[in-house]
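The block underneath contains the structure these notes are about, expressed in structure tokens.
A single protein chain has been omitted; all remaining protein chains appear in their positions.
A, B and C are the chain letters, set down in written order, and residue numbers restart from 1 in every chain.
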Amino acid sequence: MNPLTTCLLLSALLFSIGLAGALSRRNAILVLVGIELMLNAANLNFIAFWRYGPNPAALTGVMFTLFSIGIAAAEAAVGLGIILAVYRHTKSTDLDHMNSLKG
Amino acid sequence: MSTLTLDPIAAKASLLKKDGGQLLEVSMGPQHPSTHGVFRMDVVLDGENVVKLKPIFGYLHRNHEKIAEDETYLGSMPYTDRLDYFCSITNNWAYALAVESLAGIEVPERAQYIRVITAELTRLQNHASLVGFLMQDMGASGTPLMYAFREREKILDLFESLTGARMMCNYMRFGGCRVDLPTGWLDQAKKVVAAFPKFLDEFENLLVSNEILMARTQGVGIIPAELIVNAGITGPLLRASGVNYDLRKVDKYGIYDRFTFRVPLGDHGDVYDRYMIRILEMRESVKILEQAMRDIPEGPFTDPKTKVRNFRPKPGEAYGRIEAPKGELGFYLISDGSPNPYRYRVRPPSLINLTVLEEMCLNRNIADVVIILGSVDIVMGEVDR
Amino acid sequence: MSIVFFILAALTITGTAAAMALRNAVHCILALTLGFVGLAALYLQLGAQFVGFTQIMVYIGAVAILAVFAIMMTRSAGPHPQPAFSRTWRTGTLIAVIVFAVLAYAISHTTLAPATLPQPEVTVNQIGDTLMHQYALPLEILGLLLTAALIGAVIVAMPAKQEAPQ
Partner (left out) sequence: MTTPDTIDQIFVITKHWLLGYVPAPLQPIASAILSVLPVMGVFPLLFAITTVLERKGLGRIQNRYGPNRVGPAGFWQPAADGIKSLTKEDVVPRNADQIVHFLAPIVLVIASFIVYAVLPIGRNMVITDLNSGLLYFFAVGSMVELSVFMAGWSSHSKYSLLGAMRATAQMISYEIPLVLAAVVVIMATGSLSTVTIVNAQTGYTMGFPHWFVFTPWGFAGFILFMIAATAESNRSPFDLPEGESEIIAGYYIEYSGFKFALFFLGEYLGMFATSGLAITLFLGGWAAPFSFLTWIPSYFWFFAKLLVIIGVFIWVRGTLPRLRQDQLMGFAWKFMLPMTLLNVFVAAAWHFLPTGIIRWAVCTALLVIPFIVFSMGLKQNKKLQVRTYRFAE
């Protein structure tokens, strides 16, 4: 097995873990964390492809990862803000309680 | 999720906020570095804001009043030292004043002067250390406190050479004082008092215009004048809220009408005012001390006619009160003609000044609670008695 | 592929799996930080130093801390802690397993020929140059996005003003 495949398998596993968490956790914050993990799996892929790709000097993978991290930070801030706002309304972070879009 | 379980009391008080957040009930004390003794505050916090505060005391209750009723009049005198153990001499004076008015005892001139001198020295050391403690509560890592304690030590040394004890002085007697001033004592006291304004200047340089101090204390813990009068609060707290009431001026007990001094008044009634009022009062006390030490006459230090043994005042009642450093300290006595009082009651300023603690602390930060309590100036020996 | 890689991979998987499986939410986040550290170390291992440190700074220094903060602020007040997993957790896990199976199948049946180049040396200056020239527009957009996110998060999380008394 070559190193790139290993990296990709690892990131696939990471993605699946994130997916499993996002689909099965009740706590909205942990669902968000699961989504972050999926994003991280993608980042790992980018880095792996950059490292073992034909043209590492172009820095494409690194750039994509940096932007992705930046966006993840924004996403986390807004996501947690929304969770706080919802919590204030429903008194719970349990996603099973958030079953209506109306306030 | 949360493993912080609610206390039963807190659960009863329904500690859920309207917006779903959770309130936190914290028991500040009785083992807390800033409660000035074994005092406890049941604080309900929203984040760090106080939404409810319940003072709880009694940890130091010693049954002082009841014991005094089984004790001779003189036998209670050392006990009064332990009320406000910072200012034993003023406690003695208030008690002596009550007994003197009960038994109709005249106090000789020299004794009056000695009383004023020792009482004002007590006020100096109480206020100085209070300001130090207040700074300590504000987190100034002890420097102002140590400065204040340096001055306090000098005054305590004076007390020690006069009475044999540094804090539990047991100095006053009905009709005068226990012993006369030792030779050279007055000179020593004059030196200490003369050096005191320098210390105050130094202290003010260090603290008064400190911006952190102003930010921490100005506008914090305000009590309006109306509330403070209704709550019966006395002493520097009352004057910081702008009410001109000083028993030294109102009652003119002892010989206070002979001295010229002013009563500083605050306009805001916040912690900064209380702190400044105390500093200004120290300056006025220095003035009184200078006058008293200049004018002190020779003569007997105690009323020779007063019986020490078998002291039985006529049946009746009396209330003696003084302006103690913390406020109006009063002793109410009923005599039935026996050697011990029928009823003995203390009006402790510390306890009564505590009554508005919740009003001062509501919607304030937990850090404010500590300095508000510090600015009230309590001594648990007096609160719990 | 060195032994270090596999140790770090194991660390990452353990951390993240624990983050998704533990019952206590704070434990989850702490396990998650372990996973993030592993991931950052993997980036370092792969020669992306800058990305690795950024990963630690953003994910541990900001995201994880924000998450624990949010958990603290949304502490459930009820006497019984809510169950950690949703009713449909079996389905969710099944889907995840299927996804992994598909991905793994796809990856292992694709012939990938990695260029066996030496470890690329990326200096911060190179990254800065690339960011400022080639990717200047995305960078600006990202800055705008972050500002918008900051303001948005503040507005969303701000407690509603109390209505004026009638």
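Convention: a contact is a pair of C-beta atoms (placed from the backbone, for glycine too) under 8 Å apart; a residue touches a chain by one contact, two chains touch by 3 or more.
This structure is a prediction, so every number in the text was calculated from the model and none was measured.
Undergrad: Write out, one label after another, the shown chains that touch the chain missing from the document.
TA: Missing chain, whole complex, touching shown chains: B, C.
Undergrad: May I ask which residue of C:65, C:97, C:136 or C:151 touches the chain that does not appear here?
TA: C:65
Undergrad: Of the residues listed, B:58, B:104, B:164 or B:219, which one is in contact with the missing chain?
TA: Candidates B:58, B:104, B:164 or B:219; residue touching the omitted chain: B:219.
Undergrad: Applying the definition given at the start, please give the residues of chain C touching the unseen chain.
TA: Contacting residues on chain C, toward the hidden partner: 24, 26-27, 30, 33, 49-50, 53-54, 56-57, 60-62, 64-65, 68-69, 72, 123-125.
Undergrad: Need a quick check: the contact residues on chain B for the chain that isn't drawn.
TA: Answer for chain B: residues 3-4, 24-26, 32-34, 45, 48, 135-143, 145-147, 150, 206, 208-216, 218-219, 244, 246, 249, 262-268, 272-273, 276-277, 280, 365-368, 370 touch the chain left out.
Just so it is clear, only the chains that are shown with their structure count from here on.
Undergrad: Express in whole angstrom the distance between the two chain centres, defined as the mean CA positions of chain A and chain C.
TA: Computed value for the inter-centroid distance: 5 Å.
Undergrad: Could you tell me the distance, in whole angstrom, between the mean C-alpha positions of chain B and chain C?
TA: For chain B versus chain C, the centre distance works out to 59 Å.
Undergrad: For chain C, which residues are shared contacts with two or more other chains?
TA: 25, 71, 73, 76-77, 82, 159-160
Undergrad: If you look at chain A, which of its residues touch at least two other chains?
TA: Correct list: 27, 87-88, 91, 93.
Undergrad: Considering the complex alone, what residue numbers of chain C touch chain A?
TA: 1, 5, 9, 12-13, 16-17, 19-20, 25, 28-29, 32, 35-36, 39, 42-43, 46-48, 50-51, 54-55, 58-59, 62-63, 66-67, 69-71, 73-74, 76-77, 82-89, 91-93, 95-97, 99-100, 103-104, 107-108, 112-115, 117, 120, 122, 126-127, 130-131, 134-135, 138, 142, 145-146, 148-150, 152-157, 159-160
Undergrad: Mind listing the chain A positions that touch chain C in their complex?
TA: Spelled out, the residues of chain A in touch with chain C are 1-10, 12-27, 29-30, 32-34, 36-37, 40, 43-44, 47-48, 50-54, 56-57, 59, 61-63, 65-67, 69-78, 80-85, 87-88, 91-96.
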